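Note that this complex is displayed minus one protein chain, with the remaining chains in position.
Order as written gives the chain letters A and B; numbering starts at 1 within each chain.
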Amino acid sequence: MSYQHAADNWFSAIIIALIALAVLLNIARAKAGAQLYIRRIPGLDAIDEAIGRSTEMGRPVTMIPGLTDFGVVAVQALTIFKYITKQIAKFATPMRLLTANATVYAVAQEAIQDAYNEAGRPDLYDPDDVRFLSDRQFAFASGVAGLLQRERVAASFMFGEFFAESLIFAETGNIVGAIQIAGTISFTQVPFFVAACDYTIIGDEFYATSAYLSREPVLLGSLVGQDIAKLLFVLTIIVGLITTTLQGKDHWLVKLLGMPGGWEAFWKVISKVISGGS
Amino acid sequence: MWQIETGTTAGKIYVTLIVLAFLVLFMGLIPVMQVLPPRGRRALIALVTFFAGLVFAAEFFWPVNKQGENWLTPAIGPAQNTLQIIAAMALALGTYGLIRLHLRNIVQQRSQWGYSVVLIVAFVTMGFFSVWNTLAEKGVLSKTVVLQRGFGLLFDNMLVPLESTMFSLIAFYIFSAAYRAFRIRSIEASILMFTAMMVMIGIVSLGNIISYQWLGLPVEQTAEMEKNPFSLRNIGYNLALPRIAYWILQALNAPVQRAIEFGVGIAGLAMAIRLWLSLERGIT
Partner (left out) sequence: MEKQTIWHRLLMIDRRILYLILFVNIIIFLLLPVKVSTVTSPPVRRFYDTIEQLKPGDMVMVSSNWSAGTIGENRPQLEAVIRHLMRKKVRFTVISFEPQARDISFRFVSRVTEEGGYQYGKDWAHFGFLPALVGGIKGMVKDLPATIKQDIKGTPIAQLPVMQGVKTLADYKMVIDVTPAGTVAAWIAYRPKDLIVLFCPTSVMAAEAYTFLDSGQVAGMLTGAIGAQEYEQLLQREGLGTPFAKAISFSHALIILFIILGNVALFMSRRAQGG
């Protein structure tokens, strides 16, 4: 039996429900007018600076959503790129959005067109600025590297899921002298971005970007809900740590939290506790 | 109910009715969407999104039988197949966009249109031999010497070395990036540099040579060393470069990664909930 349903792993079922509750409650709080705080993220403050630099130099901006399949990560990346495009539209700076996934390409075309429309500059939209290069990792890498070199881009934004090709993008951008801001959920690519880019957004800062840039109540509320969920995890770890240290691995709480199984396993432990067994 | 027996007459009628219903729905949906005001359109999209996501969420939470399935489980396979089909159609769209761009470059003789010629020629040649090869594998066409030589030349002698070459660029880029970035400019940069150097030398044979052959540190931990953890031999054993590198990866890297993955996982779940409930305005 594998963990394919909530019934196979009661712990994940409850945790998912709790996280969803935390997020939705805080979205409601934010919509009701609560003032929510978000700390400064230097990399995101530098976006406008990078766009300004590109405009001054008259060289294009590139946006790369990585090798992301269409999903949550791609939607977040495109949300960020839509914001960047709206800023670019103010200055009529040329841009290129390069994708490695055809579905992302199709959605990106619509998103970028919408961005130009919302910025009041539909005339600036050129469908050829959003390009599908290849779905092969290194064919995509060589296409991006080639474009960065040929067009001498002044700013490069890399947001999404990246694999080995990340350093090819980042170092090529460095060679042409571009200001580079990268954000990824790919843990293993963070060192490459840190070494080669000017600013790096790590882990869930990537998901916080849309909240940071737009300051929309729904997104800020969701961010606070996520933080509460993280606190919940930390508390669980601390409780488990203290219990295991003081009471040993056979304590019912350690068994309950450390040995998720189906609902039968859950009720078995609970009924033993209630009946006074160990 | 999610799997249709297409061999039987009833099954064939069922499939025909479903296809017709989808056509009517699709054809009817376009005029409806045009007539509806923007708020109505958004509400309709939100409704469809909600019910589509509800299938997956309900399938996960619904109680299961002894076989580990519930009434929604058979729907997941066809749903995932549908996603694959959409991805394949999108690939055709993406390829069309690529070819259109480069053909336009050639026709209008835009800057560097020569590269566009190379792309089109490579695309057509590789596509021709790939399709021929696939049809030959299925027995539709015969596997001739021209096919074998042509496909072999393109795949083994061009594609494979080209992809390997691109990957190997990373080694050179790491060198220049490390030379540029690993400088003692601040405390954090210094920690980054020393840690990277420890791991780089510890995980390769050179770390073994330095620690075990040159410095003569113990290779394995004996029972006596375990009994005396603060003995010189045990300290030496733990200070070997490979052990330090492994400790950095296991005791520093892994917990940090877990922490980041927790945050990413929770944020991903939150975003998925927002998309499902159409709370995310983002790209829509």
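By definition in this document, contacts are C-beta pairs under 8 Å (C-beta built on N, C-alpha and C of every residue); 3 or more make two chains touch, one makes a residue touch a chain.
No experiment lies behind these values; they were computed from the predicted model shown.
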From B:V15, B:A58, B:I209 or B:L239, residue that would touch the chain that is not displayed: B:I209
Residues of chain A in contact with the chain not shown: 1-4, 136-138, 163-164, 175, 187-189
Missing-chain contacts mapped onto chain B: 76-77, 80-81, 84, 138-139, 155, 159-164, 166-168, 171-172, 174-176, 178-180, 182-184, 193, 197, 200-201, 203-206, 208-209, 212, 219, 242, 246, 249-250, 253-254, 257-258, 261
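Convention: only the chains that are shown with their structure count from here on.
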Rounded Å distance between chain A and chain B, as computed from the means of their C-alpha atoms: 15
Residues of chain B touching chain A in the complex: 59-64, 68, 70, 86-87, 90-95, 97-98, 101, 104, 112, 115, 162-163, 166-167, 169-170, 173-174, 176-178, 180-182, 192, 196, 257, 260-264, 266-275, 279-283
Contact footprint of chain B on chain A as seen in their complex: 1-2, 4-8, 13, 16, 19-20, 23-24, 27, 70, 72-73, 75-76, 78-79, 82, 99, 101-103, 105-107, 110-111, 114, 127-128, 131-133, 135-136, 138-139, 141-142, 146, 150, 164-165, 167-168, 170-171, 174, 185, 187, 191-192, 194-196, 202-204, 206-208, 210, 216, 218-219, 222-223, 225-226, 229-230, 233
